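With one protein chain removed, the remaining protein chains of the complex are shown where they sit.
Here is subunit A:
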Amino acid sequence: MSDFWKRFSRNRGAVIGVVILAVVVLVAVLAPVLFPQSPWRMVQRPFLPPLSMDQYPLGTDALGRDVLAGLAYGAQVSLLIGVVSTAAALLVGIPIGALAGYFGGVADDVLMRFTEFFQTVPSFALAIVLVAIFEPNIQSIIAAIAIVSWPPVARLVRGEVLSLRSREYVEAAILSGQTSATIIWRQVLPNTLSPIIVLASLMVATAILLESSLSFLGLGDPNLMSWGYMIGAARTVIRQAWWLSFFPGVAILLTVLALNLIGEGLNDALNPSLARRGR
């Protein structure tokens, strides 16, 4: 473990990513404590510019709501949707990829054609359609994001499993009479973990972007303050009140950047043979 951290921390960017993400998580967790009032509550006059009142350092929006409080609650929504939808996508993608890769033949053909079916539809368009069909709430958004983001997982896992299943230790397991389910679960999947973890960290970032885009288009959960919604609501007044879209934008940028940096660091740490060579 300490060895892992040593390799991870050799990538300076990854450490910065961890710090940024830690701040975002902290803010999300502490949001109800820092801002006991609902972020939807009007607290001051509309369009209060940043730094003009100590109590509302980032100003207020078109309806006089506190931007800073909105950011804090938005962090909750973004992280929740990012993590849960990624977990859901992994739950779909890993079994499909593992079964296709392990059994090959007809099973592989059927499962991969099914996967390609989802891959050929532009993912954002599909997400919009899905959210529009169901009513936009947090469950349907998570479901939509998971549905459009599992195919790459399935492809990755299939490829890994294909190369692992011809390893001698898998053959030894077959010979020792273990069932296919045991072999996949105990011999094959643990060895696919590293690339899956790296992919997952990047998928969280993509999911946050997707959620923001959906909210920007007004397809977010109407009861939840999210970064995308804040930018979307501010787009008509972008020239009068730049701060309304600027701060949520920076929040999205930093969070996504942090996740990408972490993903890269994880890649270096988990696949040392692929890591850039130390000079």
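As a working rule, a residue touches a chain if its C-beta (ideal position, glycine included) is under 8 Å from a C-beta of that chain, and two chains touch if they have at least 3 such contacts; residues count from 1.
By our rule, contacts and distances are computed from a predicted model.
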Choices "Ethanolamine ammonia-lyase large subunit", "DNA-directed RNA polymerase sigma-70 factor", "ABC transporter ATP-binding protein" or "Transketolase" - which one is the UniProt name of the chain not shown: "ABC transporter ATP-binding protein"
Residue touching the undisplayed chain, where the options are A:38, A:139, A:179 or A:236: A:179
Listed residues A:187, A:226 or A:255, member touching the removed chain: A:187
Touch list for subunit A against the chain that is not drawn: 167-169, 171-179, 182, 186-187, 190-191, 193, 277-279
